[in-house]
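Only one protein chain is missing from this complex, and each of the others stays in its spot.
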Amino acid sequence: MVNTWIIAILRLSAPILLCAVGSLFCDRAGVTNISLEGTMLLAAFMGVFGSYYSGSWIIGILCAVAAGVLASLFFALITLKFGGAELVVGFTMNVLLDGLTVFMLRSIFKVSGSLVSEKVIGVPSFTIPGLTKIPVIGGFVTDLNILVVLAFISVFLAHFIFKRTHLGLKVLSSGENPQAAATVGINVYGIRLLALVITGVLCGLAGAQLSLGYLSMFTEGMTAGRGFIALVAVMFARGSSMRVLLVTLLFGAAEMMSNYLQLFQYSSYLILMIPYLCVILLTLLQLILEQQGKKKRMISAREKTA
Amino acid sequence: MDKCVQMIGITKRFGDVTANSQVNFTCSPGHIHGLIGENGAGKTTLMKILYGMYTPDEGEIHINGEPVKLTSPKTAIKYGIGMVHQHFTLVPSLSVVQNIILGRPPKKTGDVIDMKAAAQQVIQMSEAYNLKVDPYAIVDDLPVGIRQRVEILKALYLGADILILDEPTAILTPQEINQLFLTLTELKNKGKSIILITHKLAEMMSVTDDITILCNGIVTGHLQTEKTNEEEIARMMVGKDTKLTVTKQDNPTGQVKLKVENLNYYNKFGVKMLNDVSFEVKAGEIVGIAGVQGNGQTELIDVISGFERDYEGTVVINDAVFSPSNGVAQRRRQGLSHIPEDRQTRGAALDASLLQNYTMSNFEGEGEKKKYFINWGKQKKRAERCLNDFKVKFDKVEIPAYSLSGGNLQKSIVAREMEMGPKVLIAAQPSRGVDIGATIFIHERLLDRRGEGTAILLVSYELSEIMSLSDRILVMYNGRIIGETTPKESTEEDIGLLMAGLHNSKGEVQ
Partner (left out) sequence: MNFDFRQKPIKVKTALFAVMLGLLAGAVLILFTGNNPLVIYGYMFKGAFGSASSIASTLRWATPLLYAGLAATIAFRGGMFNFGVEGQLYVGALAAALVGIYGAGLPKIIHILACMLAAMAAGLVWAILPAIIRVKLGGNEAIPAMMLNYVAMNLCDFLVQRFFLPENTFGQTMATANVAEQVKLAKIIPPYTVTYGFVIAFVLIVVAHFMLKYTKAGYRISMTGMNSEFAQYGGVDVNGVRVKVMLLSGAVAGLCGAVEVMGVTWRYESGFSPDFGIEGILASLLGGNEPFGLLIGALFMGAVKAGSLVVERSAGIPRALAEVIKALIICFVSARLLSEYLGMDRLEKWLKGKLKRTAPAGANQVKEG
């Protein structure tokens, strides 16, 4: 029972996790990119598109990644090169990409709402044999797919990059004090562009997981706010990759509970609210804790100087 | 390793403004070269060209006789040029080591940093140059003097033989300044060339070997320090024997218009920035607050103006008693005006028009509470008259504030805050970033208001400004008023000692 839950949480967290890691790079590099929702959606569509026409899930994933990168490059072009306001462009891109996916769905596939077809080949899942029956551990090795694995690898990779590599330092300094970075010869513009490309790749994988990872279909608007939830995770994490992981798993759990509860008699509407309410509660919790923390530090500092 | 750098015929323009014009500058190893000039004379621009941040429109740079093209800081670093900027270029959340090796860390395989080796190098350098730092300390926790050491180590780490320091003493206490000069002498003796940019005459005289003076982008003098004196340098800085100060007559004072009692304030980090501050300012009097930046002056102004409300104590403006619960609007309505320290963040909305900016000073002024509408026609006429009176250069009042130069923007702010003949005027750094002619103009207007009975609280980090304008001087140190005197009773040196917290006004050591 616990294992089924773990399997579900891992699967559901993966898209948000991938987006969140990408968003982490953007945030640390000093780019405010709120277009993740739309980017993930476009990637989800292109994943299905690629799989449909090629019959291969690998091509599907590649198409999804390409879509993510293209979207991020568009964002980079309009904001970095042409001076657009990041918030306006990011927000508008979500509308743009949502409209674009609907347009493509209806004009290419001649359906509206969802695309379901045997021609769409999903990402196969695999299981590590032998360990499935063990409680808890079994949950981590059953019914995985490559995208879920990549999601978790990406978090640990990000952690390593920020703590131990020169690239990580470059990103951190570009975001926190770009003048400092520039005066030692770091190409801040290049770093920000790289961060956006990384985000594009990761959002691409996230979209692929959504549309090919478990079900093999595309539904209009299927991202349902996950891109924004990823943003909240990053804001809550204040730069720590590990905290991003924790928060994302929490949201995965909330979504899993929500799915699970739908099996019972509760109104589906109430249940659908759960993940979003969790985000709001988490935001409130974090802000209140921060305020308390500041107050405590102030009081103790006052006592020292008094 | 020993490098001789020559800048020949450097000219640099930004739009209509010529920042540098045919400037020649040389620096040689084992010397400390001073580069001095008024605000806006072109010193920082020249050095930014040397550091590869700007490309000159005309002229060449030679290193050891060979012409070089410095296209970016990266290239300059390669040639052994390092710069410590006025506003620190450190990343606060990273450690000392991480900041120092930021540009070129020692690596293990791939891109992974070898932190042990990095820390080793930092410790070695810090001992070699006598610049003690803790490699693993987080920069955010460090005091200003130590941060500057990290900046210097950063430049040395990248292989600087030529070290440029841009106004390094602006935010240091007198002791830290002494420490810095010792360090510079040590570096000079090790064969480095040092270029010191400053506008402070006394520092020039104490530590440099030779001095280049810039005035309005042109070199007006090359002097050897031991053969010259402050007056000669000052004359070259302003180009002629212009008035350096205003002449102040005595002025009869009236009633107390501003009174503060027992002000106590903790900032958001819990540090006590104001410690039982009390004083008065009478009508027709200028009280100057002297002190090194960071001793509570900013907080004092915020508390008096009502911008900051989380304090204890009483503020009385024009006989109206204000507690922390009273906001800025209420205080302004009692006749308080305020020239803010930071014109870009607090003094103006840069995207708004001059007219909109102008209106901010009077729409909550005396007698304005009952009115709900703004009469833009009237405002426009008033704004035009006010700005013209102050000789602000502008086309029309509808242009956005960002199109004014720094000096003109400052004048426009001073103009609008003084216009209504306030009862109490807080003037914080009123002539910051303004050339000497405009500074005299502003000082004369301040004296005019004083003559008309305004109580003026002057806060400035330029002791000369305090000395030339104040009737009384209060010295702030560590959030307290530790001394009171007048320009007639004390010299700048006396006050400097107070500013450093060394003596109180009775001459006793603290």
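Residue numbering begins at 1 within each chain, and the chains themselves are lettered A and B in the order written.
FYI, contacts are C-beta pairs under 8 Å (C-beta built on N, C-alpha and C of every residue); 3 or more make two chains touch, one makes a residue touch a chain.
The model shown is predicted, which means the values in this text are computed figures rather than measured ones.
In the whole complex the chain that is left out makes contact with A, B. Of the options B:E226, B:D351 or B:D395, the residue whose C-beta touches the omitted chain is B:D351.
When the full complex is taken into account, the listed residue touching the unshown chain is A:F103, out of A:F103, A:F126 or A:F156. Considering the whole complex, the residue from A:S56, A:T127 or A:T283 that touches the absent chain is A:T283. Think of the hidden chain as still there; on chain B it touches residues 305, 307, 327-329, 331-332, 338, 340, 345-352, 356-357, 359-361, 363-364, 371-374, 376. Residue positions on chain A in contact with the hidden chain: 27, 30, 32, 78-79, 81-89, 91-93, 95-96, 98-100, 102-103, 106-107, 112, 224-225, 228, 231-232, 234-235, 267, 269-270, 272-273, 276-277, 279-280, 283-284, 286-288, 290-291, in rising order.
Just so we're on the same page, only the chains that are shown with their structure count from here on.
Computed from the mean C-alpha positions, the centre of chain A lies at a distance of 45 Å from the centre of chain B.
The residues of chain B lying in touch with chain A in their complex are 51, 53, 72-74, 77, 83, 85, 87-94, 98-99, 102-105, 107, 110-113, 115, 154, 158, 266, 268-272. Only residues 164-167, 169-170, 172-173, 176-177, 179-186, 239, 294, 297-302, 304-306 of chain A touch chain B when the two sit together in their complex.
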